[in-house]
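A single protein chain has been omitted; all remaining protein chains appear in their positions.
Going by the order they are written in, the chains are A, B and C; count residues from 1 in each one.
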Amino acid sequence: MKSVKVNMSKNRLEAFSDGVIAIIITIMVLELKVPHGHHLSDLKPVLPVFISYIISFVYVGIYWNNHHHMLHAVRSINGAVLWANMHFLFWLSMIPFVTAWMGETLFAEIWPVVFYGIVLLMNSISYTILVIVLLKHEGKNSLLADAFGRDWKGKISLGCYILAIALAFVNTYITFALYITVACIWFIPDRRIETKMSDEQQKN
Amino acid sequence: MKSVKVNMSKNRLEAFSDGVIAIIITIMVLELKVPHGHHLSDLKPVLPVFISYIISFVYVGIYWNNHHHMLHAVRSINGAVLWANMHFLFWLSMIPFVTAWMGETLFAEIWPVVFYGIVLLMNSISYTILVIVLLKHEGKNSLLADAFGRDWKGKISLGCYILAIALAFVNTYITFALYITVACIWFIPDRRIETKMSDEQQKN
Amino acid sequence: MKSVKVNMSKNRLEAFSDGVIAIIITIMVLELKVPHGHHLSDLKPVLPVFISYIISFVYVGIYWNNHHHMLHAVRSINGAVLWANMHFLFWLSMIPFVTAWMGETLFAEIWPVVFYGIVLLMNSISYTILVIVLLKHEGKNSLLADAFGRDWKGKISLGCYILAIALAFVNTYITFALYITVACIWFIPDRRIETKMSDEQQKN
Partner (left out) sequence: MKSVKVNMSKNRLEAFSDGVIAIIITIMVLELKVPHGHHLSDLKPVLPVFISYIISFVYVGIYWNNHHHMLHAVRSINGAVLWANMHFLFWLSMIPFVTAWMGETLFAEIWPVVFYGIVLLMNSISYTILVIVLLKHEGKNSLLADAFGRDWKGKISLGCYILAIALAFVNTYITFALYITVACIWFIPDRRIETKMSDEQQKN
């Protein structure tokens, strides 16, 4: 009976997170304002917002994938995990705002590009906090601890975001290129968890 | 077979509530209007709306956490519970409106701050009604009744909201400080339910 | 294995419907436009939209409750049920539009009130079609067929909607009063299903 209760708790955290992430990823499309004209050229102002949308869609997709894989390896949760998750969702919910701002100013202006980076950085930090809180709850010998052993991707991303924000004051397009590079690094979900879990399952 | 049916019913109430709460917490971000300029100073009018958003995000988060913990301790539901829950969700759905109004007027005007307080008060009252309906359904000797025995947090919050609304006519910033104080009180989810449930689980 | 597959299918229909209904009930609140002033009187134009919102919230709540109870009594679904459900959700999704229109014109103008009635009527008809398709799938001796035997509420509602639409051309406030009356009739979820199911469960 214990495990059932604990699983349900975890399931509801997943369901709530899925709901919030699904809404975040979808409401960004509302920023694509319908043009009033009907020529191909009327789509031109929509283009940078569309490109912003693609990048943010991929970033939110990456987080959903990682969140999915991480909670897959988790056995139970507690109150601290609920709040760490809420904190992470808060920063994720900032993405539509900075996406629209960066898109409207064509990636050419410093502050919109900087704030996009700050939100990505805060997402990364809040996700790391969530991982730490989960690891503390699950224990050092857990499946999760094994899988997250080194986490070089997370460390590289953090460094890239800080570098990208600094470089925005030199050239915003370099920053923009760095955002795309980090997305590419994360694109492939962390196979170590999948592998660890397959091993675990084969042992059982 | 009986327990499965009853659980599914509870699960769908949780799923629907999660959906509504996830939407409420996320659509508030749509009130953060994208500035048309690209300077740091263009973000200035967004700042009070952003601060409003943080407070409301935390409040909705608190309710989700408490709702989650409460339903965790519940074994089944009935028609009255469905409607008490719907009533609670109605008042929760008012939060984005009062958040935006309070944010737009920089917390300096009486009525937006008063209405924010009224909505918080109605949330608190409707949540209390939901608890009472659940307690009536679950019985006095239930896990839930044990856990909610005293509920000093709920009583303090109710008092604070009424005090805050009254003080708005003196100084809106005192009111504002009281809203933050109440959030801090509730920030930590009710550990008594977690403790009671752990005890229960250890007995099984 | 068969029953598990069938249940999952029903579960996903419930989950999708819950999602759509949760969004419908929540996006209506976006029509409550934040007033630009900060006086009590600035809320005056919001009031009729707010009253519209309450009525529509209750109507959508009624449909969610009934949908919940009905699918609770259903054992499996098929392709026809999926489409009948989609048709019902289509008409439900029209509620935010007519709610906003009726609210903006203060319930005093004929056409907004008439169209609100038409959408309620189509909701009622599409829900009835969903019930018929489910009954055909479940069979005449099913739990659902027993429970829906007479359905006097559905028939009275249909009649009231048609009457209300016709009376709008005489006086829109009579129509408005009829909409509230029908909501009151439906407010209590159909207890027969709950009773039938309790009986069923006691037999098992």
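Convention: a residue touches a chain if its C-beta (ideal position, glycine included) is under 8 Å from a C-beta of that chain, and two chains touch if they have at least 3 such contacts.
Everything numeric in this text was worked out from a predicted model, so none of it was measured.
Across C:I24, C:M70, C:L120 or C:L178, the single residue that touches the chain missing here is C:I24.
By the touch definition given at the top, chain C reaches the unshown chain through residues 1-2, 5, 8-9, 12, 15-16, 19-20, 22-24, 27, 30-31, 78-79, 82-83, 86, 89-90, 93-94, 96-97, 100-101, 104-105, 109-112, 115. In the full complex, chain A contacts the hidden chain through residues 14-15, 18-19, 21-23, 25-27, 29-30, 32, 34-36, 38-40, 42-43, 54, 57, 61, 64-65, 68, 72, 187-189, 191, 194, 197, 201, 204.
Assume only the chains that are shown with their structure count from here on.
In the CA-based superposition of chain A onto chain C, the rotation angle is 180 degrees, rounded to steps of 5.
Residues of chain C found to touch two or more other chains are 19.
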